[in-house]
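Let me give you the structure first, and then I'll get to my questions.
All protein chains but one are shown in place.
Labels run A, B and C following the written order; every chain starts at residue 1.
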Amino acid sequence: MKRQLPLSLVFIFGVFMIIQYFVPHESSEWIFEFLLDWIYIIGIFALALGIWSLIRVSWDKIKYRKDNWQYSLVTLLGLFAMIVFGFDYLRNFQTAEGLQNFMFVHFFDYIMIPIQATMFSLLAFFIASAAYRAFRARSILASLLLIAALIVMLRFNPYFGPISPYLEKTASWLLNVPNLAAKRAIVIGVGLGIVATALKVILGIERAYLGKD
Amino acid sequence: MESMTIGTFLWTALGAFLTLCIFSFLYKDNPLYKLAEHLVVGVSAGYFVIILWHNGLVPNLFSRLSDGDFYFLWLNSSKPWYLIPSILGMMMWTRFIRKWAWVSRWPMALYIGIATGLAIPLEMKNRVLTQLDAAMRPVDWANFFGNGYLDPISGYSHIIIFFGTIAALFYFFFSKEHSGVFKGVARLGIWILMIGFGASFGYTVMARISLFIQRIQVLEDFTNVAWGGSGAFLLIWFITFGIFVLLSIYEFIKYLGRPRNA
Amino acid sequence: MNIFDRLMSIDRRWVFLFLALVCVVIYASDISVKITVTDEVRKIYNFTDNLKPGDVIFVAIDYDPNSLAELHPMTYSIVEHAWRKNLKIIFTSLSQNGPGMADLAIRQISDSLAVPQEYNGVQYPARTIVNGEDYVFLGYKPYPALVIVGMGQNFRIPFPTDYYGTPLDEHPMMRGIQNYDQVKCVIDISGTSGVDMWIAYGQTRYNFPLALGLTGVMAADYYPYLNSGQVFGIMGGMLGAAQYELLADNPGRAYDAMRVQLFAHMVIILFIVMGNVGFLMTRKRSKL
Partner (left out) sequence: MMHKLLIVMCLLFIAGAGYVSAEEIPDSLKPALPSDITIYPDSGGNVAVIYWFPSADDGAGKNIVTGYALYRSPSPKGSFEVIDTVPPGPNRYIDFLPIDTTVVDSGAPFSPAPVTEVTLADKDNDHGHAVIVKWKTSADDIAGSPSNRVLAYNVFRAESQSGPYLMRGQSASGDTQYDDVGSKEREARDYMPDYTDYYYIIRTKTIEYHPGHKDYFYIVRSITDNPDNYRETSPLQFDGTIYTDSQVYGPVQCFGQWFNSGLIPVLIFVICFTAITVFMIFRARRGAELFVRRLAGIEAVDEAIGRATEMGKPILYVLGLGTAAEIATIASFTILGRVAKKVAEYQTGLIVPCYDPIVMTVAQETVKASYMDAGRPDSYDENMVYFVTQSQFAYVAAVNGVMLRELPATNIYMGKFFAESLILAETGALAGSIQIAGTDEIAQIPFFVVACDYTLIGEELYAASAYLGREPVLLGSLKAQDYAKAAVMIIAIVGFITINLNWDWFVNLFRVAN
């Protein structure tokens, strides 16, 4: 009951979804949309588990005074503050007034956006340090990687780029020929890998995700 | 700069302050970064709870069941079958009780079963067949040599693409030892892969730098407003940047005083 | 720890500090920097520069606000250059939520014309831009393919009235203008696949000279049209816009951003070279 039924559920629904793909008829499309709704709703309900885990881990840190416990306090305050603002100071849960709540919008615009944009902008620094650290002509492969990257970088450099048409032609050749061949091979390989793994799950060979009891 | 109310300016100052907190991470992990990190984790988690409630649960579930009423457990609503996903969703909550945690395997099995079943024909078509079809294209013999130097749409480039793909595919082949002639093919395969990775790495470098420039512009606007504004604005501006100046001086002194073994 | 070992193992935080310093300093200062211009951008500039005053060109502002950062500098530099040369312009905006933005851009550019300017050593007097004499803004109509084909026969078919509702014949500039034949060239600035419509339904059918202004990501895919001659010039992303601004001696936002990009790029290449020099020298030394 604990393992047999989930495995058979995976098999039945897996095979059904495969067959459904080949039936364009309206009724199969209707069932497909309905099942996608299931996944979406299960996902939302699962968020409660996630929030519970976040609260419990933060609360453990605070209760047992683990190091940096004060910051877990900030996490919990941020979490509850947003939930309170999101439901318009817990006034209504039905209509989406909370989304226009002043503090909710301002928390989003002036806390989430700056931090996320700045985290993203760290990439500019990390690309520089990765290029410095890793682009060493250690082996033939590493030097191929280095040369290709340098050519394409120089091509898009405002000063060196247009110096000679050969640079531009080489860069666009690199981007359109070896890069395309590599991409195509990886995509085919990944496609077959995905189908093999999905098949293992449906046939019940791959059971890691079910755990043990 | 249009005049800005003190309230909005306070919020902008907060945004600039948090921006600098994240940048301080580049030097090393410090209390300011920890503050910004934990704050954004809490705020974003709360944000998703609200978004999934208002844009997810209410339209997809509550409004569909709304015409039924609570006493009949919504069975008399116009679309009672939407009760099934909600029951499955609640079965996920059995994980809270350790003894009943195994019940949560049913909705998970359903979730993974639907996802994997969906993936098999879709990925077979989108990845394998589409690329296979793109590989089997006639060579443009007329324009075989293209226009002189390294022309990507010439005949010989198309041949290089085709054999490069086969070589790269062979590199991932597990059942044949890379020996003899196959060693050459596999080596060509990994060369093609490395050149391809180098090219796509170089291509993204420029785009990433402009991200950092945008952040400088935001800080510049914040400074312009501050200098243009009244005393209170200037005070807030000094507090925001002052903290980081103090911190860096403090770190610099510590850096100078460090033991001489480095 | 001789110089090469040190070169090879600089603490990455110096890399961060140096890169940040370079970006901020260049951003704050206004050192002019030499951006070499590619010939596909130069062709567009030369084409518009050699037109006689009174010639009419067609500028299609076919993008919407989300690709504005990359494409607005192109529109601003081309239109200002054309108006400074007393050319007349017909505008359209064939993307759904583009007309409002295009209308605002046109008004902003015409305000910037009210100031006398000196470009490439030539003094240009202040000009007031009059709707109907210097430009006509046709606005938006659905079915882009149909609109482009319709304009091939007569601009009045898809656009009996302009964006502001005045019939085309009331504009003095439109007298004698039937379709693409009376227009010197079409410059399509777009961030979407609408470009293919201009090529398939416009250029191949009525073969007027067509130039493109594209976002950086898209530009690479349209270079084949350059070699095949269907398109006489391409401006790709912020780099293309900066090159046009440089040619028109009117450095604007694209040029500003390019300055910082250039120096930041140089810093990264410098660090790569340093790392490799250090590596090769130490490896050679260890081999001795």
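Some notes on this structure:
Here is the rule we use: a residue touches a chain if its C-beta (ideal position, glycine included) is under 8 Å from a C-beta of that chain, and two chains touch if they have at least 3 such contacts.
Keep in mind the model is a prediction, meaning the values are calculated, not measured.
Put simply, the missing chain touches A, B, C once the whole complex is considered. Only one of A:23, A:90 or A:140 touches the absent chain when the whole complex is considered: A:23.
Which of B:156, B:173 or B:244 touches the hidden chain is settled by the complete complex: it is B:173. Note on the undisplayed chain: of the listed residues B:82, B:111 or B:237, the one touching it is B:111. Residues touching the missing chain, restricted to subunit A, are 18, 21-26, 29, 39, 42-43, 46-51, 53-54, 56-57, 60, 67-68, 70-71, 73-74, 77, 100, 102-103, 106-107, 112, 115-116, 119-120, 122-123, 126-127, 129-131, 133-135, 145, 183, 186-190, 192-201, 203, 205-206, 208-212 (touch as defined at the top). On the side of subunit C, the interface with the absent chain consists of residues 12, 143, 145-146, 149-150, 152-154, 157, 160-161, 165-167, 178-181, 201, 204-206, using the contact rule stated above. If you put the missing chain back, the residues of subunit B touching it would be 5-8, 10-11, 13-14, 17, 22, 25, 28-29, 31-41, 43-45, 47-48, 92, 95, 104-105, 108, 111-112, 114-116, 118-121, 123-125, 128-130, 132-133, 135-139, 162, 165-166, 169-170, 172-178, 193-194, 197-198, 200-201.
Going forward, only the chains that are shown with their structure count from here on.
Judged by the touch criterion defined above, the protein chains are all mutually in contact, each touching every other.
Ranked by how close its C-alpha mean sits to the mean of all protein C-alpha atoms, the top chain is B.
Chains A-B form the pair joined by the most contacting C-beta pairs. Note: the chain lying farthest from subunit B is C, by mean C-alpha position. Computed from the mean C-alpha positions, the centre of subunit A lies at a distance of 5 Å from the centre of subunit B.
Between the Cα centres of subunit A and subunit C there is a gap of 34 Å.
Inter-chain spacing, taken between the CA centroids of subunit B and subunit C, is 30 Å. Residues of subunit C in contact with at least two other chains: 16, 20, 261, 264-265, 268. Those residues of subunit B in touch with two or more other chains are numbered 26, 151, 153, 205-206, 209, 212.
Taken together, the subunit B residues at the contact with subunit C in this complex read 26-27, 147, 151, 153, 205-207, 209-210, 212-213, 216, 220. The touching residues of subunit C, when paired with subunit B in their complex, are 13, 16, 20, 23-24, 27, 216, 224, 227, 238, 257, 260-261, 264-265, 268. Listing the residues of subunit C that touch subunit A in their complex gives 10, 12, 15-16, 19-20, 33-38, 220, 223, 239, 242-243, 258, 261-262, 264-269, 271-272, 274-276, 279-280.
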